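Note that this complex is displayed minus one protein chain, with the remaining chains in position.
Each chain gets a letter, A, B and C, in the order it is written, and its residues are counted from 1.
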Amino acid sequence: MKRRPIAEVMLALGGLITTAAFFMAFLWAPATVYPDGRINFSQKIFYFHVPVAEASFLVFFFTAFYGVRFLMTKDRRYDVMARVATEVTLFFVLLTMATGILWTRVEWGVWWQWEPRLTTYFIMTLLVIGYFVLRNSVEDDEKRATYAAAFGILAFIDAPISFFITRWVESIHPVVLAGGESSGLEPPMLITFIIAQVGMLMLGYAFYQMRLREEELHERLEALKISIGG
Amino acid sequence: MDGLAWRQFKAILRKDIVMELRTREMVTSMGLYAILTMVVYQVALSEAGASLDVRLVMPGLIWVAFIFMSLLGLNRSFVHEKDQGCIEALLLAPIDRPVIFFSKFTGNLLFLLVVEVLSLPVFSFLFLQEQQGIANPVWMVGLVLLGASIGISGVGTLLATISVNTSGRDIMLAVLFVPLMYPLLRAAVGATFAAVIGGPASAALFWGWMAWVAAFDVIMLLVAFALYEFVIGA
Amino acid sequence: MEGAGRDTALEVRDLSRAFGVRKALDGVSLEVPSGAFLSIFGPNGAGKTTLVKVLTTLLNPTSGAASVCGLDVVAEAVALRHRIGLISHNPLLYPDLTAEENLLFFADLYGVQDAEERARELLEAVELDHRRLDLTRTFSRGMLQRLSIARALLHRPDVLFLDEPYSGLDPHAMDILDHLIAQIRGEHTFVMISHDLDKGLQLCSHALILASGRVVLYEERDALDEAAFKETYRATVGMGVA
Partner (left out) sequence: MGDIYREVLPQAPYVIGAYGLIWAFMIGFVATVFSRLRRLEKEIAVVEAAVKRREKAEA
């Protein structure tokens, strides 16, 4: 019960901070220009696209983490946590895909390009969807939990590949978080980005906790019904 | 105890080979599938005409054939354990779970390699002109086959154990397996391409891709091995 | 053989097995002496199969402890597996291997020393020696069940688990199975899951009724009032299946 206020505080705070970042992105952060001097308005997508993408990687980590915890303890709560984390991952993954596609349409003139980052991220999307397809096709609760944990751990291996691929191989996808001079972000841009990132992670945490609470209530209801039935 | 584990490993592998020789279930269906794929490729490429250098697309095409072919074989490899409930008898025996993994993995690897080695000459016979040989030594292609097949069998053995317990097991294996295999597949196509096309930088390119294959094999085999005990006991 | 001196074959203490809110076993305790024949009755979902799975090391208990032949089901699982055998309603045999190959395969898994001799001996005992080179694919249900008894006895287990061994058998095959069980009765402890009340009672020395994961009744056969027992059993069938 104690977790609930934290989730709501995080939700309110995350909402506020991301809204602030939204205004900062359009009113404060300088616009970038193309080499020929035209204004690059589509770059504004970056302030939310990247935080959402980073959040998806981070939440996906918890799928694998709770998967390991589940296999070690066989405690059903960890299975619920892993599943909820994967749901939130799917949510962020879809948002990343949608905003990314809009950006590539403006920037590269195409809706989709098979380049390393997009391809590996697309694969990660398929893996997250596969996780739920797998869950839906196993009858037994414990089997489902075990298989999902195992697959979640395997699937997570793709996340770091997708994250680092733009640094390993030639890719036309911009590398933002390279650090050093190559990132090329002016301080107001960087600050705006960091604030958006912090807000997004808070929202991610709030989403996760809210869904978890829903699952807990569900469980309590089941238990109550069983206690009445017996 | 080690002696017993070795005896168990041999027993399971021998049983799978004997049963395969008797029914030829996996090898026949995989081989037929490979040949059918070639027919489909012929149709797919028929409008490209003579201007197409088949060698450019061949590395990709053979891996498409092999990945779907391996799906077919992997699916079969656990069906006979499951259908008669034999998996229960296997688990009831005093056998360390990793032994089951390694014997099943070895069997799958063996069958996969047999079909690959048999279908590759047919493939080049049907699609390559005589003067279009493979630029680099053939053993390089063999090395890719071995490296990629290890990864395919390793992850495939784990996923087949999962998918055999799900409803709609055939499609389930594909849904889980193909995306997980992407990095390996990409590297295998890259390495095969380097081996087939050749050129001054091809050796470096080849070994670069092979390093990816090796890294994938090591990571995935370790993870699959660690997870197997949980999955098969579930 | 080592277990012959012990007088307790099964010892189950406050055993529970749960996943989430659902409890398959809920505080089961019982003790079964060596050489006994325990029949487990109960409606579907009562926890019979779960109990046998825990005792055969296929599932770990959530809480409580259980031991078979003095060996703990969790800590000494591998040693325990050498001492138990299972005869299920599935034959648990590979249809594309011959009868002999099947037995030799399982002999390898258990590390049986004199494998070929032992297989020959058991094939004779179940009267299948004339079919030993035939694929088990060609066997009838009854023959398969006989061969599966040979498979379960290969490693000379102390405790035999029977999971509804009679289901799906024709009357003739049932007679043969009766006869075989009677033959080996003296050398083993038996634990049988049964849906057939009469058959289970006829064979057993101890009877156990489970419902909703709990022990409803556990008594020795001799002390049992059959009519009252059947009444209790019928009452459980109506009990809630969680």
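By definition in this document, a residue touches a chain if its C-beta (ideal position, glycine included) is under 8 Å from a C-beta of that chain, and two chains touch if they have at least 3 such contacts.
No experiment lies behind these values; they were computed from the predicted model shown.
Chemist: Specify the shown partners of the omitted chain in the complete complex.
Modeler: A
Chemist: Which of A:Leu16, A:Met72 or A:Ala98 touches the chain that is not shown?
Modeler: Hidden-chain contact among the options goes to A:Ala98.
Chemist: Would you write out the residues of chain A that touch the absent chain, in ascending order?
Modeler: Contact residues on chain A toward the absent chain are 11, 22, 38-42, 44-45, 48-49, 52, 91, 94-95, 98-99, 102-103, 105-106, 203, 207, 210-211, 213-214, 217-218, 220-221, 224-225, 227-228.
FYI, only the chains that are shown with their structure count from here on.
Chemist: Taking touching chains as linked, do they make an open path (line), a single closed cycle (ring), a hub with spokes (star), an all-linked set (complete), or other?
Modeler: Contact map by chain: complete.
Chemist: Please work out which of A-C and B-C is bridged by more C-beta pairs in contact, and write that pair.
Modeler: Pair with more contacting C-beta pairs, A-C versus B-C: B-C.
Chemist: Name the chain whose C-alpha centroid is most distant from the C-alpha centroid of chain C.
Modeler: Using the mean of the C-alpha atoms as each chain's centre, the farthest one from chain C is A.
Chemist: As a quick test, compute the distance in whole Å between the mean CA positions of chain A and chain C.
Modeler: The separation of the two C-alpha centroids amounts to 50 Å.
Chemist: Where the centres are mean C-alpha positions, what is the separation of chain B from chain C, in Å?
Modeler: Centre-to-centre distance between chain B and chain C: 39 Å.
Chemist: Which bits of chain B are touching chain C when the two form their complex?
Modeler: 3-4, 7-8, 10-12, 15, 18-19, 22-23, 80, 84-86, 88-96, 233
Chemist: Could you list, by residue number, the parts of chain A that touch chain C in their complex?
Modeler: For chain A paired with chain C, touching residues are 74, 76, 141-142, 145, 219, 222-223, 226, 229-230.
Chemist: Would you mind writing out the residues of chain C in touch with chain A in their complex?
Modeler: 19-22, 60, 62, 212, 240, 242
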